[in-house]
Every structure is written in structure tokens, then in C-alpha cells.
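A single protein chain has been omitted from the complex, and every remaining protein chain is retained in its original position.
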Amino acid sequence: MNISARNQLKGKVKELKKGPVSTEVVIDVNGSEVVSSITTASAESLNLSVGDDVVAIVKASNVMVGKE
Amino acid sequence: MNISARNQLKGKVKELKKGPVSTEVVIDVNGSEVVSSITTASAESLNLSVGDDVVAIVKASNVMVGKE
Amino acid sequence: MNISARNQLKGKVKELKKGPVSTEVVIDVNGSEVVSSITTASAESLNLSVGDDVVAIVKASNVMVGKE
Amino acid sequence: MNISARNQLKGKVKELKKGPVSTEVVIDVNGSEVVSSITTASAESLNLSVGDDVVAIVKASNVMVGKE
Amino acid sequence: MNISARNQLKGKVKELKKGPVSTEVVIDVNGSEVVSSITTASAESLNLSVGDDVVAIVKASNVMVGKE
Partner (left out) sequence: MNISARNQLKGKVKELKKGPVSTEVVIDVNGSEVVSSITTASAESLNLSVGDDVVAIVKASNVMVGKE
């Protein structure tokens, strides 16, 4: 399936911090960290484990721009 | 100002596509493209131009995870 | 690719309204309308046309609950 | 109150999973599941219970499109 | 209808900037400006006009925190 989300960054799961409802997923993308917060049910349904090859997906409307 | 958003990726503005209300900003982050959609008023208020050093900012709750 | 987004509703593109930067996509999901706003570049990259089989994807953290 | 959110799907609360800060709400919409993640304080303020008639509300800009 | 969104700020429409697909709504909330970007179809469906009493609605998961 192709997705309309403009940002799809390939990486590896580096860390998983599971709470009762939310789970934080730290993804290593070319040496940078991208952090995702998903439901724990999603994390389990994807069977996410440290080391997995994953894609961090972000819709363009959710990206802000900062400038010094 | 420090921001709670967990994802702050440094890059350079590569392309700006301005519409009457929305503007698309393509940011080069280490050779990868990150695309942001902001209001044209924001783009003008930041005085964004191609070549500017910027930061793509994304809240962790807006990052999904895909897995093959 | 499996995606962490908890909501993935299958439907058909019913209407496309293209602007210079943003495009509105109306999707028929079992007789109900689901409306998506994506970048026009995304719509073109997916080559979206009326009648296409598509999936409306929404992260759980973007669903609010209303109650009478 | 009428809301600008384009997507307002009527359903019934099927399941509630409460954590200390976040609560997952599973809503049955015509036999399909729609999942929402809200703050536990919101769930309590709405006094949400299984079986309640509710509306799942999603802004169009938070709907992505997937295509095979 | 009560909504789970934790942030509901009452104000008046101060300015409307309509594009073909997206519309920017500037809302005066106690002398501060709150800016919303919605689809033009939504703005028309709500029949929004300058001077209208409205509520700016934001889900808690979409509020970031900045600190000097």
C-alpha cells in the first residue's frame, strides 16, 4: 500500500518504552533519533521489537518549521 | 525557547510552493526530503526562502510506525 | 507494510477537489463520507482518481469523542 | 454546537482501556471499529461508559489516504 | 454535544482568508489571536462570517509546550 503521507523515514527500532495505554518508540534514522508515541495495542499488533526495520511516517500537515 | 516536540531535524529549505492559504516547504535533511505544509501567512512571517537553515519539528504523537 | 495507525477504513474515492497546494479527497466508506485533506503533490504522486479503491487512515490520537 | 471537523461518525463505545494519563476508547461504527486515544481526564469528564452513544470526530487534515 | 477535546476557547471570528481548498480563520479570544486552518467546505458549511461567536477547539495531544 502506498500512503499519502509525504514523510516516510526508514530506520530501526532502538528503544521501546511501554506504558499501559501508550508506548514510546525510539527509531534510529541514519544516526538521528525519531520518536513516536503510539498506543500499546498498536505496538503489540505490529509485534514491534528492538532492532526491527521500520518506517517513521508523518503527514506533511504535522510538520512545523523553525528558523533561528 | 526549548520545545517539548521530540523530533527536531535540522535541514535547509530546498523548495517552497506557495498557494493562497497553504504553503508546502520541502526541507533537505541530510540528503533526505522532509515535507511540511504550513499556512502561507506563517511562511511569510518566518520570511522563508530557499536555502534557509531551518528545523523540521514534529510532535511524537504525530509519528506513526510502519513495518514490512 | 503494516501501519501502527489503528483506524484504516476501506472505501472508494468519490470526489477530488484540487487546489494549488491542498487537495480534498472525499471517500465513500460503506455509504458514509470520510473527508481527507492532503497535499496536491501527494494526490498526484498516488495518482488518485475518482473510483479508486483506497484506505482512509487515521491515528488514534487524532480521533476525538463527542457525546450528547 | 456544530464543528468544522468534516468527519463525525456515530457509534457506540465498545471498550474502554484506562491508563493513568491516556485512555483508549474503542467505538463500534456500523460494525467497524474506530479507536480513539484521549486523556483519562477527558474520558472521566465525559463520563464515558461502554454502550454510550458517541461520535468519533476527526479533522480532515488528520486523514491520510492509502492506495494499493 | 460535549467533546473530549480539552481545549475549547470562546472567541469571535476576526478574519477569514478563503482559498480554493483551505481557509484560514483568525479568532479573537480575549484579545489574543488564535488561528485555525480548515477546509473551505467546512467554513462554508458552518456559514462562518466575521463577527460570529465561535469556539476554537484543540485536542490536548496537539498542544506542545515551549520553555525559555
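What to note about this one:
Every chain is named by a letter (A, B, C, D and E) in the order it is written, and numbering of its residues begins at 1.
The criterion applied here is as follows: contacts are C-beta pairs under 8 Å (C-beta built on N, C-alpha and C of every residue); 3 or more make two chains touch, one makes a residue touch a chain.
This structure is a prediction, so every number in the text was calculated from the model and none was measured.
Summarising the interface, chain A meets the missing chain with residues 17-24, 35, 37, 61-62, 64-68. In the full complex, the hidden chain is touched by chain B at residues 1-6, 36-39, 41-43, 45-46, 55, 57, 59-61. Where chain E meets the missing chain, the touching residues are 3, 5-9, 24-25, 27, 30, 32, 34-38, 42-43, 46-48, 52-68.
Simple rule for what comes next: only the chains that are shown with their structure count from here on.
Following the contact convention of this document, A, E is the list of chains adjacent to both chain B and chain C.
Greatest Cα centroid separation from chain A: this falls to E. Centre-to-centre separation between chain C and chain E, using Cα means, comes to 22 Å. For the pair chain A and chain E, the distance between C-alpha centroids works out to 29 Å. Chain contacts: chain E has residues 1-5, 19-22, 37, 39, 41, 59, 61 touching two or more partner chains. If each chain is drawn as a node and touching chains are joined, the picture fits none of the line, ring, star or complete shapes.
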